[in-house]
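Attaching a single structure in structure tokens format; questions to follow.
Of the protein chains in this complex, one is absent; all others appear in place.
For chain A:
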Amino acid sequence: MRNEDFPLIFEHSQEGRVGFSLPDLDVPEVDLDIEVPYVRSTDADLPEVSELQIMRHYTALSKRNHGVDSGFYPLGSCTMKYNPKMNEDVARMPGFSHIHPLQAPESVQGALGLMYDLQTSLEAITGMDQVTLQPAAGAHGEWTGLMMIRAYHEANGDYNRTKVIVPDSAHGTNPASATVAGFEAVTVKSNEKGLVDLDDLKRVVDENTAALMLTNPNTLGLFEEEILEMAEIIHEAGGKLYYDGANLNAILGYARPGDMGFDVVHLNLHKTFTGPHGGGGPGSGPVGVKSDLAPYLPKPIVTKVQERYVFDDNRPDSIGRVKPYFGNFGINVRAYTYIRTMGAKGLKQVSEYAVLNANYMMRELEKDFDLPFSQHCKHEFVLSGKRQKKLGVRTLDMAKRLLDFGYHPPTIYFPLNVEEAMMVEPTETEAKETLDEFIEAMRQIHQEAKDNPEIVQEAPHTTIVGRMDETTAARKPVLRYLK
């Protein structure tokens, strides 16, 4: 460690300091060494620090981190909206936070009731027939949905449906989930409007198609207008249509996947429904299905029998359990609190303003940046840094320059079908002033690219550390602290 390095918690450690307080043992001791065959020969080398040292350490670390509460965070595809504080308080109520998953169901009727009500709400929001809350995150939901599709086909004796089609603009989790569920991922191209190319879809669809995975609006933030035609192509070929709910924030109350012909839907409650992103998780990835796929839902499912809530474990066709216990309940409580806060009208306003904010920014920014697809966007849009690249400034440089303005940059270099992509998602919780300030910063960066490219190329200038040597990090990985 150099003097200017920020210390690790281990570097604060001094032998003899404690940060814990346990009562003295109040039962007679027995000699464990006689009974227990495997006793550690050396202690786990955890830090020895006082409580204040811990608090200062983590407070300082938090100051080295940017969250939504710190400033604007237009990270496309991630829906970095405000995380309501009430949700945090509700999730911490002892009746939600300190209940054990294997308590008698009769002793946790409030929790089961909340789960049931959340399932019902998500069914109404998505237009699906039945929802499971078990998957832990979006990718987990994708895999769960694909396993159900597989079980459905196999129950029909359809063992040759081995292919899952994903657009070239799809999230990386889509093809990865397809592989993990035992399928082969096949790519369908986008057309010049940024939408799925129907001719190419017809070309790749065949009797081996198990499903098509789509986000709608897609990762370019564009609504797939020909969704019904696509549904027809897939269904006629005997396949199923899968909805990746990462972008649901665009269409709440305006359109429902269930009405577009989708058979399976996963949701990211940590995106659309304000579960905090937690620095990378935990999320929650409920999955909804149409009735013909309902028998394959993971077990158990919460159901209502004569005004009491029970776990239904008797589901012979279920794909089984995808997670111990019943999902990320704590995140589900937060999402439920949010849905109850907003109601139907509020949720529709969420999408209305998310889309308005995105279109406003897009029209302002296209004055200085290339916009590959010119139609109205939904909740997010993708710019190309092509013009600035010609001036020697890459999208990565502009992203780093945005850090100097106190912003988290947009998602960059995704989707893969746009050169030097910048994917901007403002969300509905941002005020116009914030959008205007960001637009102004982007304009300034564009101007700098023309007049003074070095300032962008060498950014960031104001952060606590500069650009990191990622090559060495990957070539000679150091994944833990050693004294």
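The definition used in the following text is that a residue touches a chain if its C-beta (ideal position, glycine included) is under 8 Å from a C-beta of that chain, and two chains touch if they have at least 3 such contacts; residues count from 1.
Quick note on the criterion: contacts and distances are computed from a predicted model.
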Among "Iron uptake protein A1", "Probable glycine dehydrogenase (decarboxylating) subunit 1", "Copper-containing nitrite reductase" or "Branched-chain amino acid ABC transporter permease", the UniProt name of the subunit that does not appear here = "Probable glycine dehydrogenase (decarboxylating) subunit 1"
Touching the left-out chain: which of A:S177, A:T209 or A:T395?
-> A:S177
If the hidden chain were put back, which of A:K240, A:R394 or A:H408 would touch it?
-> A:H408
Full-complex contact with the absent chain, from A:E192, A:E236, A:E307 or A:E470 | A:E470
